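All protein chains of the complex are present and in place, except for one that has been dropped.
Right after this comes chain A.
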Amino acid sequence: MRYLIWRLIWFAVALLGLSLLVFAALRILPGDVASVMAGTNATPARVAAIRSRMGLDRSYPQQYADWLGGLLHGNMGVSAISGRTVASQIGSHAAITLPLIVLSLLVALSIGIPMGCQAALAGSPRVRSVLHTIAIVGGAVPALWGGLLLIMLFGRGVGLIGILPSQGFPDAGWHAPRAALISLILPAITTGLVAGAGIMRYTRACLISMEDSDTVAMAMACGMTRRQAMLRVGLRLSAAQLVSVAGLTFAQMITGVMVVESLFNLPGLGAMLINDVGNRDLIAVQSELFLLAAFFLLLGLLVDLMHHALDPRLGERTQHVGGEEHA
């Protein structure tokens, strides 16, 4: 409990630091949304008018306070370019990217972990080495290439067995859940296969490192077969590491899926960011960058909490003896 409170406080502090960083960085970088909006031939007076309408003529501390206050209320302002609220803009794009990442991770885990176990435990050395090769080759395939291949195989209208849509997201979005989900299948498999190969390699490596451990030997001495001991004890003791790997994979996917989104023509967060940065849409970009980075911090938080849940050695009682561990 004490750990949880400390970890949450630390998380809040990190968020605050992050917001400062994003705010400062965007004030230092060149580019002025007001002059972009006003157009190349605008008079300075017109630019100044736009600046003042957007609050950009106020002092930095004031701008920061306004922004932060808005964030806390879920109000991130209105995009200077599109005229939509930033929150709804992020929401509609995230509604594609986040489900895509979650699906991709599910694909990656449900392929990577069982195959990784097989690669470590299969009875025949031949099978083990074939699986290992698959993991290495699979992880080396560029997502773009794998995605193209999948489109050529399964893409509706273009593929050999054209059964799945490969371009775009339904206009109705998640109001048409079936169509929305189906349009994410090929992209999720593309990202998931590549990431799954990585998870497979980690799972295999974790299990192999447990093979000669005394803990697995003891489980066997209690009456488990080697396979049981590896799956019930070896895998369990690797769980914390695998959670870290899954967390990292998740984080990598946030940027990784952007390529895949553009290949499959999905209007996700990647398309939104590229668009807004290109337009120097300061108001939108600062909230978008902040939320994206905050999401990474949140992942870190979740991974840490899961570590604690998984390993009694990190529990409360050690903490009293061991003192501060989150200094």
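One rule holds for everything that comes next: contacts are C-beta pairs under 8 Å (C-beta built on N, C-alpha and C of every residue); 3 or more make two chains touch, one makes a residue touch a chain; residues count from 1.
Just so it is clear, contacts and distances are computed from a predicted model.
Asker: Per UniProt, what's the omitted chain called: "Acyl-CoA dehydrogenase", "Bacillithiol biosynthesis deacetylase BshB2", "Dipeptide/oligopeptide/nickel ABC transporter ATPase" or "Nitrite/sulfite reductase"?
Answerer: "Dipeptide/oligopeptide/nickel ABC transporter ATPase"
Asker: For the chain that's not shown, point to the residue among A:136, A:221 or A:298 touching it.
Answerer: A:221
Asker: In the complete assembly, which of A:37, A:233 or A:289 touches the absent chain?
Answerer: A:233
Asker: Which residue numbers on chain A touch the omitted chain?
Answerer: Residues in contact with the chain left out: 211-215, 217-228, 233, 236-237, 310-313, 315, 317-318.
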